[in-house]
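Left out: one protein chain. Kept in place: all the others.
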Amino acid sequence: MKIFVINPNSTTSMTDKIAASARAVTAPGVVIEARSGIGAPASIEGHYDEAMAVPRLLDQVREAEAQKADAIVVACFDDPGIGACREIATGPVIGICEAAVKAASMVATSFSVVTTLPRSVPIIEEMVRRYGLDHQCRRVRSAAIPVLALEEPGSNARLLVRAEILRAIEEDRCEAVVLGCAGMADLAAWLTEETGIPVIDGVTVATKFAEALVGAGIKTSKIGAYAPPNPK
Amino acid sequence: MKIFVINPNSTTSMTDKIAASARAVTAPGVVIEARSGIGAPASIEGHYDEAMAVPRLLDQVREAEAQKADAIVVACFDDPGIGACREIATGPVIGICEAAVKAASMVATSFSVVTTLPRSVPIIEEMVRRYGLDHQCRRVRSAAIPVLALEEPGSNARLLVRAEILRAIEEDRCEAVVLGCAGMADLAAWLTEETGIPVIDGVTVATKFAEALVGAGIKTSKIGAYAPPNPK
Amino acid sequence: MKIFVINPNSTTSMTDKIAASARAVTAPGVVIEARSGIGAPASIEGHYDEAMAVPRLLDQVREAEAQKADAIVVACFDDPGIGACREIATGPVIGICEAAVKAASMVATSFSVVTTLPRSVPIIEEMVRRYGLDHQCRRVRSAAIPVLALEEPGSNARLLVRAEILRAIEEDRCEAVVLGCAGMADLAAWLTEETGIPVIDGVTVATKFAEALVGAGIKTSKIGAYAPPNPK
Amino acid sequence: MKIFVINPNSTTSMTDKIAASARAVTAPGVVIEARSGIGAPASIEGHYDEAMAVPRLLDQVREAEAQKADAIVVACFDDPGIGACREIATGPVIGICEAAVKAASMVATSFSVVTTLPRSVPIIEEMVRRYGLDHQCRRVRSAAIPVLALEEPGSNARLLVRAEILRAIEEDRCEAVVLGCAGMADLAAWLTEETGIPVIDGVTVATKFAEALVGAGIKTSKIGAYAPPNPK
Amino acid sequence: MKIFVINPNSTTSMTDKIAASARAVTAPGVVIEARSGIGAPASIEGHYDEAMAVPRLLDQVREAEAQKADAIVVACFDDPGIGACREIATGPVIGICEAAVKAASMVATSFSVVTTLPRSVPIIEEMVRRYGLDHQCRRVRSAAIPVLALEEPGSNARLLVRAEILRAIEEDRCEAVVLGCAGMADLAAWLTEETGIPVIDGVTVATKFAEALVGAGIKTSKIGAYAPPNPK
Partner (left out) sequence: MKIFVINPNSTTSMTDKIAASARAVTAPGVVIEARSGIGAPASIEGHYDEAMAVPRLLDQVREAEAQKADAIVVACFDDPGIGACREIATGPVIGICEAAVKAASMVATSFSVVTTLPRSVPIIEEMVRRYGLDHQCRRVRSAAIPVLALEEPGSNARLLVRAEILRAIEEDRCEAVVLGCAGMADLAAWLTEETGIPVIDGVTVATKFAEALVGAGIKTSKIGAYAPPNPK
């Protein structure tokens, strides 16, 4: 089984981290192909970055299809271009936000999300509502760190994330926390340990859910909105 | 006042029709600048087309800003890239779906939408829910016509749209109908006449709403999700 | 075009202020006819006042119809009697709450409302939910001032409103604020200036939306709930 | 215990029927005082009739308070003026729609409503949503009969209602039916018998719920929206 | 009329208190039969306790049916096994949470719930949402007391409950409070007195609502989900 994990931004150190997180959890026989959004913004912080990244993401999806991808993970917490990806993919396409919040809803009655920048909060709130989990989401919080701070070796980003999770437990009375950025993929195990609650990373979960859907023989529906694009 | 009406697809005959519809309703002193999505797909029929069209749309928005646009209308019923446009615009950015359904909700207790292709139905349903009007939307219907059929002089597209509206009145018990494609902009008056109910075209309404917000001194908020993109 | 702006209460100084606000924004050729609720309560602070004001409002609507009104604005933030007005009007009838929150939702991902008295808060919350925008409304707040304090020249009402807006920005993380009383119509520009976010007044927006709907050729649907009252 | 059952319209034959229905179910020691909306429309068929009836209804509520009412039932299925009544009443004020749909939700997983005229359907749909029971309400249906047809001895109104209930069972897969007009109060027992499902009349249930709340020592809250009207 | 009030837990002192509360409010001629969950957990604090208690509860319901129960009240605020009870009962089956929140929604525009332990909060939140009243429920709060502390004569439980209600009024801006445990049945009158708002106990209200539905001739629907269990 071949799962393509596509980081829609162009920061390859983040892609490497994402790939490592995905590979760390795959079942025997599953191959992770990691790709970056070549030519896309270095980080996706808002609608504009997202819009500019999607065509590059679609290039990667088309190529993944050509290489017989069984499933595709879109490794950006805004779940950019998921509908478009599903139109051109055969197998499942999983966004990390969708995967993470749906996983959280299976192990906790409520969760909060901790993301990077305040400007991403309303975007995530809208996604959570679209996925139907606003009644289980206590709050979407920002740790007030730029996405790329997560890539800087000496930054205190991970401490800020931990602090925000502890605030979420205290103030939101949430039972789990979802990490709201692909760049936090390597922090989940440590944060789970530190905080005593499930801290859920979307990259890992989305990869496993992709594996799960492929394993269960489930593909993307092709009779409606996700049918291949109409020829022009 | 200068309102840019941007057709995100590249079909200039549609842009011309849209421009004419917008100009037909503007107040004295309002200038309509119409633009096409140069390099975008010829029509937007689904998520993929939408994703491919958005970067071209953003080019047009940036240029409109440079030309001191007071407001921007995005003239595609999928409201593509609205959030991204709002990040780079100063004045209001109005999508024609959002404008049309919000207008419909002010003159009728319920409405149905009649769009072109079945594949657009779920996309529109999701938007209507995002805009909070699913409880007033009876049904999103398709007249089963490709977008560009609306541009063909001899096609029976307008008759198919009329037939679908009549079915909506009968089967959905709706009090108004929203036309679910910018390419239907020239049909609203005729269809209102033919059917006896408000048949609402988003291009016209969005243009007038843009005019309204500018006139009322309302601009896009810049303290949150619609702040200018972060520099990379 | 003739738009009737009806203040459902009997305080004519408020009507004058409302009329001035409306006239300040209308397009060339639009005439504003302002009316008070003669015989209605001096202010509308709760369901009871609202109920007592509506028959007088309907008198004014009937007279507006006789005088060939193109549209009607009901200038009280409780949107009293809107359904009844729509039954006896031909053109659009716009409530200022509905207009303001729908405008806010087009320029911000979230908004709070600042109204006069605490007792109006649940009424406004219910309206916002009826209009389908509860997911974008962070909170309805009261500045704890009686409606008529807004009419007293030396009162500190405008300072209290400003303070409450600043609290809303800080505590609610909202991107815009809607003014929850027609008596605040003259404050929007100053408050927008002072706070740096869109502060939206319903009188102005409703007037412009009325102008917009008339300009777009949209009337109230007459085939359902808004049909003329049944003769008795 | 003294319960005032107020028919907001002026048709005294309907008031008599309502009073009889209420008296048929009260516990020992409960006195029903029935009142009509003197000067109100003869029937309430839409928002306009409702608005015109409410001030008369409030007159009756004030008088009921003067006569030491323990609770008040508003016997019109549009639940007109309930908020206003609650502001001037001490004990509970129950609308027959609210009572009936909440009762239905306790004995069935789903219900449909059968009302008189099509124009009332959207009004009832909005109320059901306001009461939070739209997810249990399959459909609001009209039997296409004017309200006063229910008062005509020889009319086939009751047969039309029965036919509509049978259609509701068949088409809506509902488990109960709520009668959507106070004028149907005398039909519930017969229709329950005929159809084999709970057919619920709001007058009866609201009266019993009023009795229940009084018996349980519950009064209307006076610290918020239902506080007495502010003096002018 | 014979109403069975079943305490699903096995603590008979709580059953006695519940029975006394029910008997204190019944109309003349209504007999309360109180039962405990013999063999069930001593208190119901979470899903597990609830699941273990339900079969004993169903034993009691079957026996109540054999003894010609007119209605059944399930006196645990988690409303355990209500659907199952309704399948084997003929008359209405009322849960005390459902009754209390629906009563609260009739006398206040908003309410908060004060329950015993934090672990019950998400369970109650989910129920309130199921009953469609999440938009009127400000918050579900815990007074941080075990259920059985309410049975200890010298405990300060009632003071903790009062303190939590006062916090709810202050922080939640709620207009009423619902007591979230059957063991608080004897506190409602005192707390209403102390706090000045309606403090609603589900045991009392559910008993009166049961009386009301029986009095109105309403039984549990038997054509759908509440039909008798299929024979095996």
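Going in written order, the chains are labelled A, B, C, D and E, and every chain counts its residues from 1.
Rule of thumb we're sticking to: a residue touches a chain if its C-beta (ideal position, glycine included) is under 8 Å from a C-beta of that chain, and two chains touch if they have at least 3 such contacts.
Being a predicted model, the structure only gives us computed values, none of them experimental.
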### Query
Which is it among A:Lys17, A:Arg35, A:Arg56 or A:Lys102 that touches the chain not included here?
A:Lys102
### Message
Using the document's definition of touch, tell me which of A:Ala19, A:Ile44, A:Leu58 or A:Ile94 contacts the absent chain.
### Response
A:Ile94
### Summary
Those residues of chain A that touch the unshown chain are 25-29, 86, 92, 94, 98, 102-103, 105-110, 131-136, 169, 173, 175-176, 188-189, 192, 196-198, 200-201, 204-205, 207-209, 211-213, 215-226
#### Entry: Residues of chain E in contact with the chain not shown
41-43, 45-52, 54-55, 58, 81, 83-84, 86-88, 117-123, 126, 129-130, 146, 224-225, 227, 229-230, 232
#### Entry: Touch list for chain B against the chain that is not drawn
118, 121-123, 125-126, 129, 134
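The rule is short, and it goes like this: only the chains that are shown with their structure count from here on.
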### Message
Between A-C and B-C, which chain pair shares more contacting C-beta pairs?
### Response
B-C
### Query
Using CA atom averages as chain centres, what separation in Å is found between chain D and chain E?
26
### Summary
Touching at least 2 other chains, the residues of chain E are 109-110, 134-135, 173, 175
